[in-house]
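Please read the structure below before turning to the comments.
Heads up, one of the protein chains got dropped from this complex, but the rest are sitting where they should.
First chain written, first letter: the chains are A and B, and each begins at residue 1.
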Amino acid sequence: MSSASAQVSTVRWLKRAAFAVLVVAVIYGLGALLESTAIEYVQRIVLLAGINVILAVGLNLINGTTGQFSIGHAGFMAVGAYAAAFFGTKLHPWLIGLLGAGACADALTFNLALCIGALFAGAAGLVVGIPTLRLRGDYLAVVTLGFGEIIRIVFNNARALGAATGYSGDDPAGLPAYTNFFWVYLWATLLVTGLAHLTFSQTGRSLTAIREDEIAAEAMAIPTTRLKVLAFTVSAATAGVAGGLFAHMQSGIRPEDFKFEKSIDMVVMIIVGGLGSISGAVVGGIFVAVTLEVMRDLSQYRLVLYALLLIIIMLVRPQGLFGARELPSVLRRLRGPRTKESS
Amino acid sequence: MTEFIQQVINGLSLGSIYALIALGYTMVYGILRLINFAHGEVFMVGAYAGYYAASAFGIDAYERGGRAFPLVLAVAVLLLAMAAAAALGTTIELLAYRPVRKAPRLTPLITAIGVSLFLQNAGMLVFGPNPRRYPPILKEVPFEIGGVIVTNIKVTIFVVALALMTALRFFVLGTWTGRAMRAVSIHPDAARLMGIDVDRTIRACFAIGSALAAAGGILFGLDQIMINPLMGVLTGLKAFVAAVLGGIGSIPGAVLGGVLIGLAEQLTAGYLSPDYRDAITFVILILVLMLKPEGLLGVVKQEKV
Partner (left out) sequence: MSLLALERVNKRFGGLRALGDVSFVLESGQIFGLIGPNGAGKTTLFNVVTGVYRPDTGRVVFDGEDISGLRPAAVAARGIARTFQNIRLFRSLTVEENVMVAGHHMQQASLIGAVFRTQSHAKDELALRTRAHELLQIMGLSAFAGDVAGSLPYGSQRRLEIARALMLKPKLILLDEPAAGMNSQEADELKRQIRFLRDELKLSVLLVEHNMSVVMGVCDRIHVVDHGETIAEGTPEEVRRHPRVLAAYLGKESGESGRPARSSEA
């Protein structure tokens, strides 16, 4: 490699670092603004929306891009939530001993806990994915549902983690409320960017090829099984991060927070936005958070309407808001109806 | 040994209920390739229909007076519940599934999940979220055979389920509509060309499957005493697993699968831990799909290249 191209590379990385600093600053600023102006109810919706975005974009990788339909992702979210809560609780005193009590130890504990949550959820995804991803279509859907339920039943019986009453750490006040705007949206930004990069790469194209025609993909030497397991694992790990964020939003987590309905919520998010579209998943995640919270006033009618909404979407616009397209291409179409698309 | 036989008897009666529900899953899957997630809720509504029918026939008065509910009325309750469920099943098919019949397979699947959620929550609204005690349509009479306690209810469940399944078998093999069902499940387009009214055949499938589920619902109420609007979720899933275990699309398979799941569940609860009685079903499901995805009595299908 010549020194000229090494220089180009350095400039590139410097530019990126500057951009990253800018993004972090913007998220921090928005977070401060929100926390100083908005009422708690709105803050909660905003946090849930961010967590939903992470869930939706992660699920979209396997359900949308790869076309392998999982309806049991609440299980992986649960694994991430429990792992993050448990290891966060155990790591915190140790990190305080190392760094002294304060924001620094808290932030480090939290982010390490999230990474551990992702790791455990990803491992669970790997274990579930290897045997099941040979199955196709609706069978796979039902098996993921089964695994999701098994995971919940295991937590329901795990006495070390509080069994059915749930886990709330060692402190009687419950889990620390680490989750705030800054961390949720920083993680959301990182994960959405990372998953978008993955999707628009050779690997992402191969995943789409598997969705479109698995037999042809095999004939093109694409390692279909390995890629499916990879997508499933990454998707499960992403749900794990969301689980960790979710756990530290409240004082404790219970197995019933991760019931089948939660998996369906995730499916609704990616369906609303359009299966296979990252922009769609982002919009769908926000949509579900806002809809469910706003409809809370309707109390017992809420879930009836929500179910009805899902049915109507499937009957009227099964491809969702965006179809499989991304936002830029949708905007381009809106501007000039006959312009050519490019990737 | 007697305890084992006791568990087997309980498992058989529970399994017959699963088998009745599994038939609906397998018939609809066989004909539409759709996992009808709402079928568990049809089962639930069937149980409630029986509950209200029995109330309308004045079962409270009989119970207060210490008299047994007349058998004629009990049969009427069963038939009314079956009719109500058939009406519900065909309505779901007409409003929710027919419009998406030609869509990619995930669209009807998600629609079915939506219908299922809708019925669960509508059930909470209409029937109330609290569990209800099922009226004693049949007065429980326990008797003992060689140290094993059997009740007339367990025997009735087994007999009613067996009778309905035998009737279904004769219907599918012996009648014109039954033949049409088999034809449509093999090749819908060819069946249409041969003059079979495909829409009507699919409707018949939903009607029969739903009626059987309602019968299962009443038997479930008799057996388990309590019913609630979410009872269809887990029971429905177990019945679906039964259908997959037997080989989805296969009617004898659904019966076999139902009985095996019922047995597995009772034996797990009895000998392992009651905490895992629900998990065992999913373990079985996963094992079946990994080892023999076509099920015990199913047929292997390979995609053409």
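Rule of thumb we're sticking to: a contact is a pair of C-beta atoms (placed from the backbone, for glycine too) under 8 Å apart; a residue touches a chain by one contact, two chains touch by 3 or more.
Since the model is a prediction, treat every value here as computed from it, not as a measurement.
Student: If the hidden chain were put back, which of A:A160, A:A221 or A:V316 would touch it?
Tutor: A:A221
Student: Who touches the missing chain here, A:T179, A:S206, A:T238 or A:S279?
Tutor: A:S206
Student: Out of A:L198, A:M249, A:L308 or A:V330, point to the residue that touches the absent chain in the complete complex.
Tutor: A:L198
Student: Using the touch rule from the top, list residues of chain A that touch the missing partner.
Tutor: 9, 12, 194, 197-198, 201-206, 208-209, 212-213, 215-224, 230, 324, 340-343
Just so it is clear, only the chains that are shown with their structure count from here on.
Student: What residues of chain A sit close enough to touch chain B in their complex?
Tutor: 69, 71, 131-132, 134-135, 137-139, 141-143, 145-147, 149-150, 153-154, 156-157, 215, 260-261, 264, 267, 271, 275, 300-301, 303-304, 306-308, 310-311, 314-315, 318
Student: Name, in rising order, each residue of chain B that touches chain A in their complex.
Tutor: 33-35, 96, 99-100, 103-111, 113-115, 117-118, 120-122, 124-125, 233, 237, 240-241, 244, 275-276, 278-279, 281-283, 285-286, 289-290, 293, 303, 305
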